Every structure is written in structure tokens, then in C-alpha cells.
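Here the complex is missing one protein chain, while the rest keep their positions.
Coming up: chain A.
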Amino acid sequence: MSEHRLDDGAIATGVPKIHFDDVRIGFGKGAKRKEVLDGVSFDVRSGEFVSVLGPSGCGKSTLLTLAAGFAKADAGSVEIDGSPVVGPHHDRGVVFQQYAIFPWLTVRKNIAFGLTLRANRHNKADINAATDRYIDLMGLRGFEDALPKTLSGGMRQRVAIARAYATNPSVLLMDEPFAALDAQTREFMQELLHEANLEEQRSAMFITHSVEEAIFLSSRIVVLSNRPTRVHEILDVPVPMPRTAESRTSPEFIELRRHLEEVMRSMSSFTHGGTP
């Protein structure tokens, strides 16, 4: 559990954690065909937290679906740790936008679920230790025996994040996990996730349409264009780590936010005001 993520093999050989190379995908056939991803390329390097920001409908969640192995690209390649993605695998921890924790299991059993699968081969002591660790990390102590139906949306996503960490994945894939939460809970969850990941040092790809969220959490931001989607720009986030609530008012943060909001606005006016 305590292996050092930053000096594993990947960084020494320079192999990116996630590698998207000229990824193309579209829906429909013939004249009705719509290109969604039109040659998207970027990397998530070891230890990086990368947000993918883009206008709605640009296919940013599709990128996550491809990385998770739930779908296949029409062309181009998606690689995790240098190997092409062929399907879902426990080397990738996935957190979904919908509350995907199992409603029939308690918080503890949800977090332990992945660890008890044969693919992960853990003994009972390991399972308990890891489960306890992530219960504490996500602030779920005292709720171990609660059923999901008794939890708020924010608490449910904490369980989902703890569950994703627990199987010790090589990368975390998160698909707008806080989109359904109210503004206040959302900011709190961003801070909780940021702190947790500073401790865990996992590489992560985080899908969002919130500029604020992308800046707060990420070391780099990939901005996608409107459909047919390409990478519009890739930006380093100059806001120093660790980030706190105060970081949101730092000059770097505000400057980057202004720029990104401008970019997002120009894209949405293109969508709404442009030719059909």
C-alpha cells in the first residue's frame, strides 16, 4: 500500500500513465455520421492530476469511457502505462458522475468490494487495513455501517472515491464526480479530494465543465474544442500546491480563471450563435 508512486518504472522510462494518440470516434453512419472526437492527443504523466475541460457535448466523458475500457475508439490509440486499452481493468479506478456505489452494501463493504475480488488477491488483514485507511482518508469514520440511501450526495461520492483508491489503481479516472452537488458541497469535496490525492500521489484524469474546479484540482488542464473535438490548448496551472480555500483568490488562480472563462464563453457563443 505504501509504494512510492512517483519513482515507479513509468517515470524512469518516460512512459505516460495515460496516452491518447489521435483518438477519433463518431456516431451514426453515412450522411448522418457525426464526428465527436476528431483526432485528440494528450498525455497524463506519472503523478499528474490532469483535468479535461470542454463545452458540453464535446465528448470529454467519451474520452474517459475509452480510457476506462468501456468503449473502443474508431481510430487512434489509448494506452495505459504503455499498453493499449482492451477493456476494463482494475489498474484504473473509476469514479462516475452518477452515484455508482452499490446501494445494497454498507459504506465499508462498498469500499472493500474491489479488494475482495479474485483479480486483486488480498488476504483478510490487507482488506481490512486498506478499507480502514480509505475510510479515514475520505472522512467516513462513523459511517462505516451506513447504507448509501441514508447518505447525502457528497457522502456517496466520498465512498465512491474511497472505493476507487482502495484497489490501488495505477490511475484514477473521474467523470464529473461533483456535477450533481450543490456549490458549497462541491467546493468542500474539491478540497477533500485535493488533500487526499496529495497524500496518495495518484495520477488522475478528471473530467469537468467547471473552470474553477479544473484549476483548483489540477497540475495541468486540457481544454477541448467544440465538436468535432480537438485539443484547443493545454495549460499548466501555476497555482502553488498544496491548495487551500485561499488559493481560489490568488492572482494566478484569478488570471487563469479569467482566461479559461473567456475561452469557454467563446466556444458556447460559437455553439449557440453560429450556423446550425
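Basically, contacts are C-beta pairs under 8 Å (C-beta built on N, C-alpha and C of every residue); 3 or more make two chains touch, one makes a residue touch a chain; residues count from 1.
Here, contacts and distances are computed from a predicted model.
J.: Pick from "GntR family transcriptional regulator", "ABC transporter permease", "NADH-quinone oxidoreductase subunit NuoF" or "FMN-dependent luciferase-like monooxygenase" the UniProt protein name of the chain that isn't shown here.
T.: Protein name of the absent chain (UniProt record): "ABC transporter permease".
J.: Which is it among A:P16, A:G47 or A:G93 that touches the chain not included here?
T.: Final answer for the missing-chain contact: A:G93.
J.: Of the residues A:A31, A:A119 or A:A183, which one touches the chain left out of the display?
T.: Selected residue, touching the omitted chain: A:A119.
J.: Which chain A residues would touch the chain omitted from the figure, given the whole complex?
T.: Touch with the absent chain occurs at residues 68-70, 87-90, 92-94, 96, 98, 100-105, 113-114, 117-120, 147-149, 163, 167.
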